[in-house]
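Of the protein chains in this complex, one is absent; all others appear in place.
Now for chain A:
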Amino acid sequence: MSTDLELHIPLHVKYIQSLGKSKDDLMYHLTAHLRMNAIYWGLTALCIMKHKDALSREEMIEFVMSCWDDEAGAFGAHPDHDAHIHSTLSAIQILCVQDAMDRLDVDRITKFILSLQKPSGVFAGDKYGEVDSRFSYIAVNALALLGRLHELDTEKTVDYIRRCKNFDGGFGAVIGAESHAAQVFVCTAALAILDRLDVIDQDTLAWWLAERQLPSGGLNGRPEKLEDVCYSFWVLSALSILKKVSWIDADKLMQFIISAQDPDNGGIADRPGNQADVFHTQFGVAGLSLLGYPGLDDLDPVFCMPASVIEARGLKKGWQALPRQPTL
């Protein structure tokens, strides 16, 4: 393997393991509101790197359960934090990957999620009412994992997403908002789960997505913006769902992601030379998986979870990543 393209898996595993052990670090506590998401990111990255067991399954499940907000009937990001649809999805995803869905109160969570749908069809994040097409995706993803998609008003949900579509083929956070690659991912993936890709102007959107690649090989999220490793996933997942990953230069993107690794302490950053974090580590590894990087497990770009987990639940949709390379 040529060293300049090597993904430092052992270092990244060690980095993810170290994240839970920095409890005397101020930053650890300042990010408590992201803890549930961070565990989902770390676990997914570990699964894709084939090191699922690097974190204790029992401890993880107990942590997730300790974040249950019994008043709301859903999960917060951390014990004693309020329930939110985003941390609730992460909790479901973690328990799903850990094969511990029997711990969930499916009825109450379903009720919580459905209660957040607004008359326009969009979902709010919690009872305080911020709405965003991200939350529509989260609701659809969570209900699919819970086996409760049939309780959703699909027409209404799709209708709101359709109204977020712009002339450039992309989608914004709300009606009228500018297209953004992360919103494109959530809207495309939600439509994929609901079998409604007909809503998308596929050629226009794939063109817009392909134009996110910059000379460095990295992808940006909007026209005339800087590249960032996390867009490797937002853009690639949408391209996979549209079966158009070949419309960008996979080798150059791979090099860009690899170059954003921290070669000393592990983890992947937003850009080469920057400080790593678990969010970019996960989305960098996810991007590499979709690009066929050798030695990784398949990631399902629709649910952003290990493909084997989604297949086992019979939820796989017709996406297409690049074939897994035997070696570099």
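Definition applied: contacts are C-beta pairs under 8 Å (C-beta built on N, C-alpha and C of every residue); 3 or more make two chains touch, one makes a residue touch a chain; residues count from 1.
We take it that contacts and distances are computed from a predicted model.
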item: Identity of the absent chain, which is to be given by its UniProt protein name, from "DNA replication complex GINS protein PSF3", "ER membrane protein complex subunit 3", "Skp1-related protein" or "Geranylgeranyl transferase type-2 subunit alpha"; value: "Geranylgeranyl transferase type-2 subunit alpha"
item: Contact residue for the chain not shown (choose from A:Lys118, A:Arg148, A:Arg196 or A:Arg222); value: A:Arg222
item: Contact partner of the left-out chain, one of A:Gln117, A:Ser179 or A:Ser259; value: A:Ser179
item: Interface with the undisplayed chain - residues on chain A; value: 24-26, 29-34, 76-77, 80-82, 84, 126, 128-130, 166-168, 172-174, 176-180, 206-208, 210-211, 213, 217, 222-225, 228, 244, 246-249, 252, 262, 264, 269-271, 273-277, 279-280
